[in-house]
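Missing here is one protein chain; the remaining ones are kept as they sit in the complex.
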Amino acid sequence: MLLEKDTILAHNETRMHRHHQVVAPFRDNFEKFEKIIELLTRFQVAIPSWALGTGGTRFGRFPGKGEPGSLEEKLEDVGLLHQLNCNSGAISLHIPWDIPESPDRIRSQAEALGIRFDAVNSNTFQDQADQALSYKFGSLQHVDKAVRQQAIQHNIEVIEHGKALGSKSLTVWLSDGSCFPGQLNFRKAFQRTLEGLQEIYASLPADWKMFVEYKAFEPNFYSMSVGDWGQSLLYAQKLGPKAFTLVDLGHHLPNANIEQIVSLLLMEGKLGGFHFNDSKYGDDDLTVGSINPYQLFLIFHELVEGMNARGMHHATDLGWMIDASHNVKDPLEDLLQSVEAILIAYTQALLVDAEALSAAQQQNDVALCQELLQEAFRTDVRPIVAEARLRAGGALQPLQLYRESNVRRALTGHRRSGKLATGL
Amino acid sequence: MLLEKDTILAHNETRMHRHHQVVAPFRDNFEKFEKIIELLTRFQVAIPSWALGTGGTRFGRFPGKGEPGSLEEKLEDVGLLHQLNCNSGAISLHIPWDIPESPDRIRSQAEALGIRFDAVNSNTFQDQADQALSYKFGSLQHVDKAVRQQAIQHNIEVIEHGKALGSKSLTVWLSDGSCFPGQLNFRKAFQRTLEGLQEIYASLPADWKMFVEYKAFEPNFYSMSVGDWGQSLLYAQKLGPKAFTLVDLGHHLPNANIEQIVSLLLMEGKLGGFHFNDSKYGDDDLTVGSINPYQLFLIFHELVEGMNARGMHHATDLGWMIDASHNVKDPLEDLLQSVEAILIAYTQALLVDAEALSAAQQQNDVALCQELLQEAFRTDVRPIVAEARLRAGGALQPLQLYRESNVRRALTGHRRSGKLATGL
Amino acid sequence: MLLEKDTILAHNETRMHRHHQVVAPFRDNFEKFEKIIELLTRFQVAIPSWALGTGGTRFGRFPGKGEPGSLEEKLEDVGLLHQLNCNSGAISLHIPWDIPESPDRIRSQAEALGIRFDAVNSNTFQDQADQALSYKFGSLQHVDKAVRQQAIQHNIEVIEHGKALGSKSLTVWLSDGSCFPGQLNFRKAFQRTLEGLQEIYASLPADWKMFVEYKAFEPNFYSMSVGDWGQSLLYAQKLGPKAFTLVDLGHHLPNANIEQIVSLLLMEGKLGGFHFNDSKYGDDDLTVGSINPYQLFLIFHELVEGMNARGMHHATDLGWMIDASHNVKDPLEDLLQSVEAILIAYTQALLVDAEALSAAQQQNDVALCQELLQEAFRTDVRPIVAEARLRAGGALQPLQLYRESNVRRALTGHRRSGKLATGL
Partner (left out) sequence: MLLEKDTILAHNETRMHRHHQVVAPFRDNFEKFEKIIELLTRFQVAIPSWALGTGGTRFGRFPGKGEPGSLEEKLEDVGLLHQLNCNSGAISLHIPWDIPESPDRIRSQAEALGIRFDAVNSNTFQDQADQALSYKFGSLQHVDKAVRQQAIQHNIEVIEHGKALGSKSLTVWLSDGSCFPGQLNFRKAFQRTLEGLQEIYASLPADWKMFVEYKAFEPNFYSMSVGDWGQSLLYAQKLGPKAFTLVDLGHHLPNANIEQIVSLLLMEGKLGGFHFNDSKYGDDDLTVGSINPYQLFLIFHELVEGMNARGMHHATDLGWMIDASHNVKDPLEDLLQSVEAILIAYTQALLVDAEALSAAQQQNDVALCQELLQEAFRTDVRPIVAEARLRAGGALQPLQLYRESNVRRALTGHRRSGKLATGL
């Protein structure tokens, strides 16, 4: 369901006076204000189809209500998010969960909602009902060539689905690995995985990218066959210019310096994109910015710095996606909070005085370097983010409007319960 | 299914010569050999009913074949394990998964197999089909008194089931906690939880123990309401003399010194028992001793030392249980490996020259302290463990016999597929 | 050296117009503005004497210039900090590094500077030149009673020094522990340590507190004899009502939820105070708020909530101290940044709408709980902090004024190089 245009206008109207008050100091004092608004407006974060329903853990899942049961309903939900914040104009599909019956109809629906199809995701971490061979012991790493071929074939089909919808990238996340010492020959597992990726790569259209996602652990608990950025980069180097590393913020060992990884991957021209979320312990898949918002800012600081240095286009040269699991929140509320957190961090990063920072670094003036970053981070940039949204036609306060409009209640009313999105 | 007695005898026969060769040096040179054999024979590790089937992760589950579908079949499986290794003479049930239709019949079956009923486990981390109120936001910590009462009532019912079977302890593991900063008032959550535990404690028979299990994270990813040994001990102190802390080896933050925790809990008279498993990252629930067998040995070293110092009975004064999840192995094989690893570590700990160690500690002779521990750990004690098994009527090599006997194939033949144990 | 009063006035003058602009929205819209200003004004963070010089690592130390070489010079430095920010009106001394030749003269100097003597710290982690017995294998845990007595005696002397200066608390941080499995009998080490603490406790004046600090690792790398909050609490429970746990933010295992520990210690009436710093890996002793400012805010949120619930006085019922090591920054700049970060976090915590949060918690409205915390955290409260400082007679921008005044250059000029503070 979409809101009435008037509903948004009315929402904004009542907040407009206050908004003008708080945005004025930025508009009046910040030289780059208009530039930032422009960058924010263009910045679109893809919503993963599987994040529209309640997720769970191995211990259980506590489903919510009114969750989408079809691809059409998932698109609807993303459409609503995008209507509210104007920064969610893309969806990332997961095959086989999201195979469209009619790609054309789905494409039309998406266009009407202003939604683009971001990376398509393959799934070789579960066995599907009609699947010939099991992925219990891995997919592309599997010792049995037939299983590897099945996984390769699946990925090629995912590309086909993506082509039909206008997607331009494939995200390969492999849960492959081992649970016990001795289970795998690491070298051979790497080489088999590489061969599989090469076959998939060969099927990639010329203007597509392949994202090789890494993860330190889970669902395998001893080793992962694409376990860290070093391994992902090795694969990407060997695959070729269309292969890139994808960084999921929750896929690292404790205390990893993710922002440094981001910077070095950009340096190598091999950073492909992001799966945003937050975490305290492992791949907790919490709301973006809910645990360590300063880290998120530091990552965006590296992104802004590194993309500018390479002349990259912030809005489109990387894939931006949320990948969270909403176990105790309304998924749409969680996604609104996540997108807001991302835009706040991005805006703060854009506020950093890059020239002064560079000069302070050159002087080893560490205290000043910190001051310059914290000056940006401590700034309450929510008015800037709201202004960009306002100009794009969105709501000044998306989450509040969502709540006031009783969207979930309405969805619960007209959606069949039991038709639940697959949440991870 | 049980093996024919002759099958075991035949298995042992072919290995007897070699066994005598390797056990002789121990028998001849170790003063405490007979004492160790006796301790090993009495030592029984409880098998959790839920570990008899294939477990999974939030990403998927790849079930195996021939898994038990009823409590009777679960008992059968434990009976087989116990027949093979003579150290698995107890089962730990999980309510509501294992509610017996006829407690008397189950009790008879267990007696015939030489199986005792260890701690009963309550479950407030999932919603059951017929459950009035949801545990989505916790059970004993819940802000709604009605939910808390439901959870209390459930635990009291679990005690009743346990009484009917002859169990003598209740394990309370609470998945309660929060996923986001602000979600909980930690203090009030603690106090509500304490009140709930107090009500349950009040229903505990005089000769029962209550084990309060702690866990650092998962399925909540920001806080856990019984998150570490310090919190568990606080609850146990406030509850009274029948309340104890239960240590699950996988429930700690990275790098925790578990053996020190064990020692201090023993010192305080508040160590209740163990959930054995192994892990590299979090609560990975891997086979005991598969990742860090030296740590397992060090834990047993503290147990032996601390129990001796308190005059405790190794076999019965603590609860010994495996709690693992078998995602890529045959569950029965995994359990055989786990029990073997536990007995090896226990035997090694019994071999430590306590007097010499104490003297070396008194001299700050750190190198010698290490030598004394490693002398025990480096000793290949498998012949001792096998000898104890042999005398008790078990198999010299339980896993090999299990394999040679094609047990799993037989089970697969006569058990309905789809009747699967709930594995975590 | 102190700045001329006119210097501060001039500094403020040029920034006053801008300050009034930014503080006005808070003053006009926030009901609790004056209350917050009052709380901030009273809030004093103790500066540790050893943080006034450049610290180092085991790999090396790169000293700075103009560092204090005597207790008098250290007091001078704290006096300057307090003059600048009006929130550093206390110093924490370390014995034997800071034994005053004339306590009376030192006391007079401190009074003139508005500086109070916070907790005194004992040192049993190093051997002093004139020391009879070595702490190589621990102090209060030592197997040799004579070493334990020496450590006890030292702590009693530290109390005497503190009494002479008007201090009211003793901080005991024990580096005791072990580097190798087997080195220590954990239980006996605990008991010996407890006995030592009891003797020291017996020497504590009636109106004093004893802070028992815990640390997970370093300088011992296998176990620590006061290793976590659970152990510290056990000691404090056994010692009595004047014993409390002290929380150093860098003394935890990876991913620990420190704010929950804070809340529970407050609940138990056993939270004594803080050593503030920040860290990414271990006890990194970085500038407060430089790595994870949201965590700092969450800790202050628990403090405000918990202290209010117990009717505690924010300014004085806990010990507030910085404990950082400045390896690559001017120590005074680092300390100014640290105090600023603490005050920002405290102010943000005071801004949290406690009533609304409590109501949202009661509704399990997790998204709203997060919004309420983040509303406070995202607010740029620097104007409030500056206003409190301004009213107290401090500088609007302490760090900038420190830099403009070329303090370090002046100190370098009139202090002997080579007279270096001991930095950790």
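Per-chain numbering from 1; labels A, B and C assigned in written order.
The rule is short, and it goes like this: a contact is a pair of C-beta atoms (placed from the backbone, for glycine too) under 8 Å apart; a residue touches a chain by one contact, two chains touch by 3 or more.
Remember, predicted model here, so these are calculated numbers, not experimental data.
Chemist: Looking at the full complex, which residue from A:23, A:40 or A:184 touches the chain that isn't shown here?
Modeler: A:184
Chemist: Just one of C:41, C:109 or C:134 touches the chain that is missing; which is it?
Modeler: From the options C:41, C:109 or C:134, the contact with the absent chain belongs to C:134.
Chemist: Of the residues listed, B:199, B:333, B:353 or B:404, which one is in contact with the missing chain?
Modeler: B:333
Chemist: I need the residue numbers on subunit B that touch the omitted chain, in ascending order.
Modeler: Considering the whole complex, subunit B reaches the absent chain at 21-22, 25, 254-255, 257, 280-281, 287, 289-295, 328-330, 333-334, 337, 344, 364, 366-367, 370-371, 374, 377-380, 382, 399.
Chemist: Residue by residue, what part of subunit C touches the chain that was omitted?
Modeler: Answer for subunit C: residues 55-60, 62, 125-127, 134-137, 175, 179-181, 183, 216-219, 221-222, 254, 279-282, 284-287, 290-291, 327-329, 424 touch the chain left out.
Chemist: Against the chain that's been left off, what residues of subunit A make contact? List them.
Modeler: 136-137, 143, 178-187, 190-191, 216-217, 222-223, 227-231, 233-234, 252-257, 259-260, 263-264, 266-268, 294, 298, 301-302, 305-306, 309, 357-358, 360-364, 366, 369-370, 372-373
Keep this in mind: only the chains that are shown with their structure count from here on.
Chemist: Rounded to the nearest whole Å, what is the centre-to-centre distance of subunit B and subunit C, using the mean of the C-alpha atoms as each centre?
Modeler: The mean C-alpha positions of subunit B and subunit C differ by 43 Å.
Chemist: Could you list the positions in subunit B whose residues touch two or more of the other chains?
Modeler: As it turns out, subunit B has residues touching two or more other chains at 136-137, 179-181, 183, 216-217, 222, 254.
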